[in-house]
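Apart from one protein chain that is not included, each protein chain of the complex appears where it belongs.
Moving on to subunit A:
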Amino acid sequence: MTIKLGVPSKGRLMEKTFDWFGARGVQLSRTGSDREYAGAVEGVDGVELVLLSAGEIPRELAAGRIHLGVTGTDLIREKLGQWEQQVQELAELGFGHADLIIAVPGCWADVDTLDDLDAAAAAFRAEHGFRLRIATKYHRLVREYLMDAGVADYQLVDSQGATEGTIKNLTAEAVADITSTGDTLRANHLKILDDAVVLQSQATLFRSRVAQMTDAERGGMAALLETLGLGG
């Protein structure tokens, strides 16, 4: 019986997560070959490392298949309805900072705010006969944000990657995407709307509210959180 800890399986997010736990006395590491998603935990007993894609961690937490998981706030909020009832935020890890923003072509000299975007969308629809397209993979977050702000005459089109390129490819007029430095946006001749931060995200340790635990696992969880300085 072990506590299952889900951690992103590759890249900087994995390394930074390992560093964060390491600094608190829990050594996480990958074992076996580079291609094998297996890991080891030292410094605390009864904890198993599960390496997953960051995008799958919200679902695994909500299903109770892992007890703890590290992923971005953006993914939790996009993928889980009523997320607060399914997972609990234990700690912000201080890296993986990214904002979900809305960006438009820099050549739209007349558009800098949501108010402008809304007015441009109305004119665009009248001119072209279809709603202004915003490419994103964060459908729920962006829709709720724009609905709340009272923006009309747009439509979301799905883009699971290379979102910044959709405008040049004429498959969207604007994008809603995660950015940390804005470099990719600038390279694609886009500018961020002044007043449209949909969400500020960072890597966060979440606890599943639905995962079952035996008494022994409960003890293991308490010991782990104690070691991490999150007890009490």
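To be clear about the criterion, a contact is a pair of C-beta atoms (placed from the backbone, for glycine too) under 8 Å apart; a residue touches a chain by one contact, two chains touch by 3 or more; residues count from 1.
What we mean here is this: contacts and distances are computed from a predicted model.
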| item | value |
| --- | --- |
| Chain not displayed: protein name in its UniProt record ("Histidine--tRNA ligase", "Extracellular solute-binding protein", "Polar amino acid transport system permease protein" or "C-type cytochrome") | "Histidine--tRNA ligase" |
| Selected from A:Leu146, A:Ala211 or A:Leu228 as touching the chain missing from the view | A:Leu146 |
| Option touching the unshown chain, where A:Glu60, A:Glu173 or A:Glu217 are the choices | A:Glu173 |
| Of A:Gln27, A:Thr113 or A:Ser180, the one touching the omitted chain in the full complex | A:Thr113 |
| Hidden partner interface residues of subunit A, rising order | 81-82, 105-110, 112-113, 115-116, 118-120, 122-124, 127-128, 131-132, 139-140, 143-144, 146-156, 167-168, 170, 173, 189, 191, 194-195 |
